[in-house]
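Read the structure below first, then the notes.
All protein chains but one are shown in place.
Naming follows writing order (A, B, C and D), and every chain is counted from residue 1.
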Amino acid sequence: KNTLRLLTWKGYAPAKLVKDFEAETGIDVKITYSNNEEMIAKLRATRGGGFDLAQPSQDRISFVQAKFPVYQPIDFSRVNTGQLTASMVEAVKKNSAYDGKAYAVPFCYGTTGMIVNQKMAPDAKDWSDLWNPKYAGKISYRLKRPLLIATAFGLGENPFALYNDINAYRALMKRVEKTLIDGKKLVKNYWTSGDTQVAIIKSGDAWVISGWDGKGWSLHATNPDIDFIAPKSGALGWIDTFAIPAKSKNLDAAYKWINFMLSPKNAAYFTNKEGYGTASADAIKYLNEDIKANFSRSFPPEVLDNIKWHPPVPEGFETIEAKVLDRIKAAK
Amino acid sequence: MKKRSGTFYLLLVPVLLWLVMLIVVPHLDMFFRSFRFETDEGAMIFSLNNYLAFFEDQIYWLTFVKTALYSIGVTFLAFVVTFPVAFYLTKVIAKKYSSFMVLLLLIPIWIGELVTIYGWMILLSDNGVINNFLINIGLIDTYLPMLYNNFSMTIGLLYMSMLFMIVPMMSALESLDDSLIEAASDLGASKWTIFYRIVIPYTTPGIASGGIIVFMLVIGDYVAPNILGGKSSLWFTEQIYNKFLATFNWNEGAAFGFLLLMLSSTIIWIALKLTGQKLEKVGS
Amino acid sequence: MSYVLEIKNITKKFGDFTAVDSVSFTVDDGGFFSILGGSGCGKTTLLRMIAGFEEETEGELYIRGESMKGIPPEKRPVNIVFQNLALFPMMNVEKNVAFGLQRQKLPRQEVKHRVTEMLERVGLVGFEKKKVTDLSGGQRQRVAIARSLVLRPSILLLDEPLGALDRKLREHMKIELKVLQKEIGTTFIYITHDQSEALVMSDSVAVMNEGHFEQIDTPKNLYKNPKTSFVAGFVGESNEFSVTDYRDGILVTGSGCRLNKPGLDFQPRKLFMRPEAFILNPSPDLENVELIDMKVKAILFDGSNTKISANILDGNDDVLISLPQNAQFEDLREGEELKVGIHRDDLKCYRD
Amino acid sequence: MSYVLEIKNITKKFGDFTAVDSVSFTVDDGGFFSILGGSGCGKTTLLRMIAGFEEETEGELYIRGESMKGIPPEKRPVNIVFQNLALFPMMNVEKNVAFGLQRQKLPRQEVKHRVTEMLERVGLVGFEKKKVTDLSGGQRQRVAIARSLVLRPSILLLDEPLGALDRKLREHMKIELKVLQKEIGTTFIYITHDQSEALVMSDSVAVMNEGHFEQIDTPKNLYKNPKTSFVAGFVGESNEFSVTDYRDGILVTGSGCRLNKPGLDFQPRKLFMRPEAFILNPSPDLENVELIDMKVKAILFDGSNTKISANILDGNDDVLISLPQNAQFEDLREGEELKVGIHRDDLKCYRD
């Protein structure tokens, strides 16, 4: 049977598009939801098998490929690059490169910033408000590596600048750890998924949370008090991609899916639904007005320039971060 | 010894394959991996670093100890909660009703942990059933935070494990001859005396088997602490899970797995010694 | 005279089923009273009502003249020795025996004293620290009795206490138990389905059948003059025949054998003859003795208990006949024919 | 003459423990041979060696002259009836009996024929389709025997087959079994710890003790002339005394009682007297009869089996004495003194 086994984020394969794709190509799509860490772990365990297409973030590809060859190079001749934003393709090619070959195609981008209930916390403007006692019991975030990066920026440092100095990075992480452990008593809860993220701020249980822009905007649509905010010290920019596992069994379907998802109409459908920016160049024509408004509202030019794009993570850094995360979780 | 028949080997070979390939080799392998360590230069060496990481980092062994103590606590709680039920079903209620009530006990077991934990999540959440109920009857006026903390985690662990204790206790109680209780009563013993002098000592083997099963389930559980636990409810299995599925430090994960295995075996060994039981009995 | 136990029309029903059916009896103080009956006849149920574990459906029960209505087991001056003994496996001999005394909150010294005394009495000195599971059957037996007796009950109830022992030990224990009871003087109410136990030990035996008492009597009377056919068949060995006709003082058995038994004032249906009632080669001038011709079928040599199985020539019934212990008829052979006599008084006839 | 079974110096060790100790015996074709012994003496082990379930440590075993060395159970011409019968609960009566025949791949017609024939023989016609769990004890017994006999073994081994039955049924079955064996003529080797069973049924009995045979004899000889003190004590009831001195033809018992027993050519240590060997109030002119003064301690009324427990005045030993069945001494009372005689031949003395 012709199936496409897709390893992706929740929301990246909207039901309608899946249905359209299946109707159009006769290919069954089987979806497994995951996040960056689990994607890597999974593909490592299967030695690049089990899935035909994955969607890791661009910064988490090259070092993985260096260690465990779980992906295969992208055959750009089969990608309809014409419909993509060329600069993004180039950036992703560069960041996901290993041994001279590129391993990813951009799919969407967005930022991690803060989602704030502006009525209750009108002053929450920067990452440092995630440990601001003013909001005790009304703070929530996802306890994953972006938060550590964000905290470092909130402390006035630039962690990305230390990607070439593991010891300095370690020291910085120590400070980050202390900050977050001290701030732990202020935290209502650590959210774990887009849905819990939505639920916690929507219900009023939290006012200041870390969050992705897309989610923040869709919340804004239902409750104008709530909105995405790009923190003063900079929102964290990410690009999620398509990467093909080494033992993909259905390359044909994988490329078909990539091209299908990045076709302007479909990409626009995705953006309209999830709020994240797309790598599809012409999608803008089909975007809803309020979606366009989101961008201009949250990202005026000076803020846009201040976005800190995730560079590729050097090898070994994740281990340091994982320990920090463990310690925070375990702390009183 | 008589000469071995072909039948013997027919029985032996599959069992050997099972035990060697799926129990012995993987655990030896895990033990072996737990000493492999990747240096900063990316070279694989033998070292104790994975274990050192455990001991140096307070959080690991704190979690380890917490998990152990909590598991013992939950096991004890399970005993206290279910013993009266086991006694009731074997000795008090009429036989014709008891089989039906026992059946009711088995249903949550077969439904499985995930579904029941999910049920508790709904019950305990801030705008969940219990909070709504308490507010409606006017007992409280704001939400009680019951979910995502040690309380909810304990409830979850207790719920998913306690029923496994009832069954062995019931079979021990089943074999407790009523006439022993009657004899004690005939000799003038009060109910309480009968319980702690006759019934509990007699049921010890069942309590031990049940306790061990519950303990194993709790200490090895991932779902309840992970779903119902709060921001501080770190469970040792979660550390292992993270080593494998989040940070892919498999060698350290292997060391942690090995430590967990040692921990559970040691506690069970002590429990067996204290109660004078044999592992062979636990299964049955 | 006052009785230690008096029971009036006691009845126990389980749903529709009547386990004990309007039983009345009295037990003398210091007596050894047995209740003898087959499996399921209601013996245990009766005993449990006396002990208070089962509430009577009807009837009354007095111990030393006091009604026991509503008094729970632990308050009744009776103790019970269970069929399976119900020794506490988690305690040693001493602790088993001390259990009841400790429940009365007696001072430790006195408990110790009374336990030691009791163990002496039942011959278990030196066994104090042994686990009850390490004892032999007879020893366990004695621990069970000691455990109850140490509380000095008015009545000791024993539910087939020898049932689980092997034959040799049972023979031995029944004599020992009789002697023990005589010595200490406590009233025993003893349940058994073994007629030999009941006969050997008791002052008085009640034969129970389907919930009611058939006869209460001394062992000798029970054996010699069973009042009902049930008792005749149940107590002691007997050759049983159906009677098809009785006319002019002559009995006719199912297979056609005819015997003189004048003077019955009812129509008999059953005839019982004990194996030892037969006289081999009787002198022909004995009075009131019926003579029967038989053929020896098999010699069942069994030492002092040797019998022959013989066939009544006239009528073709098989009977068992005891041989005298003095080896007088040692040289009987299979197939031999012989004349056998039986006194007319030993032809026991019953209506049903 | 050839034997159906010949066993030479057979020994079985479990580790250091010798369960069967150099036992030899032969069994005649068509005979009923019993092995009588207490629990754990090695009976079952011996039987299992004959059946082939246990390999002998030493010794030889011939069936109809053929050595059985290395022949597995399923190839030996013997069948075994197990203590608990071991009927297959998942099969009905017919299938149980047919089981062995089917294993031999006999044609269905023949299997059916032989099963029917066998069931007729044991009186179970009409029970073919019954579940074995629905049968009574005696019927189950017969199914077990039929199941083995239908294979026409040279020898049928029976391991305490009556052990599980109740007393009344056991009495009945032992007569039935004896008759059945006579009828069909198969050799039976019968294990039991019940001396009465062994005596009543067998042509020949071996008394076993701690792995070895004490005596092989006919039932009568075993009872009358036990060769060892073990046999004297085990077979039949006996009063046992220790002998502390023997000089000038006079025995002195442990408690000091003196009896004439001239002519022993060894130093006796044990003395046995059967309860029925005593003569109550003997005429004083009987020859070779020792007279003893006794005091009645208790009357153990048990119908035809009544005994008294008496105390030897001179020496203070207790003895059991059978009363004659003819009720001659009915009016004895406890405490009464009486003179008792015993023939010197009935004083059985042993070296150990």
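We take it that a contact is a pair of C-beta atoms (placed from the backbone, for glycine too) under 8 Å apart; a residue touches a chain by one contact, two chains touch by 3 or more.
What we mean here is this: contacts and distances are computed from a predicted model.
Of the options "ATP-binding cassette domain-containing protein", "Dihydroorotate dehydrogenase", "Ornithine carbamoyltransferase" or "Heme exporter protein B", which is the UniProt protein name for the chain that has been left out of view?
"Ornithine carbamoyltransferase"
What are the shown chains that the left-out chain touches?
Per the touch rule above, the missing chain touches A, B, C, D.
Using the document's definition of touch, tell me which of C:P73, C:P153, C:G236 or C:P275 contacts the absent chain.
C:P73
Which candidate, D:I80, D:L124, D:M294 or D:L347, sits in contact with the chain we can't see?
From the options D:I80, D:L124, D:M294 or D:L347, the contact with the absent chain belongs to D:I80.
Name every residue on chain C in touch with the hidden partner chain.
48, 52-55, 72-73
Using the document's contact rule, name the residues of chain B that touch the chain not shown here.
5, 7-8, 11-12, 14-16, 18-19, 22-27, 29-30, 33, 81, 84-85, 88, 91-92, 94, 99-101, 103-108, 110-116, 118-123, 125, 127-129, 132, 159, 163, 178, 181-182, 185, 191, 194, 212-213, 216, 219-223, 227, 237, 240-241, 244-245, 250, 253-254, 257-258, 260-261, 264-265, 268, 279-280, 282-284
Which chain D residues touch the hidden chain?
51, 53, 72-75, 78-80, 82-84, 86, 88-90, 99-100, 103-104, 147-148, 151
Going forward, only the chains that are shown with their structure count from here on.
Any idea how many Å lie between the Cα centroids of chain C and chain D?
Inter-chain centre distance comes to 27 Å.
Report, in whole Å, the distance between the mean C-alpha point of chain A and the mean C-alpha point of chain D.
91
Calculate how many whole Å lie between the centre of chain B and the centre of chain D, each centre taken as the average of the chain's C-alpha atoms.
So the centre of chain B lies 56 Å away from the centre of chain D.
Which positions in chain B are in touch with at least two other chains?
none
Going by the contact rule already set, what residues in chain A reach two or more other chains?
In chain A, no residue touches at least two other chains, as defined above.
Residue numbers of chain D touching chain C in their complex, please.
39, 167, 175, 178-179, 194, 196, 199-200, 219-220, 223, 235-237, 274-276, 298, 300-305, 309, 322, 324-326
List the residues on chain B that touch chain C in their complex, please.
177, 179-180, 182-190, 193, 197-198, 201-202
In the complex, go through chain A and note every residue touching chain B.
Residues in contact with chain B: 37-38, 40-42, 44, 67, 166, 184, 187, 189-190, 203, 205, 315-316, 318-319, 322-323, 326-327, 329-332.
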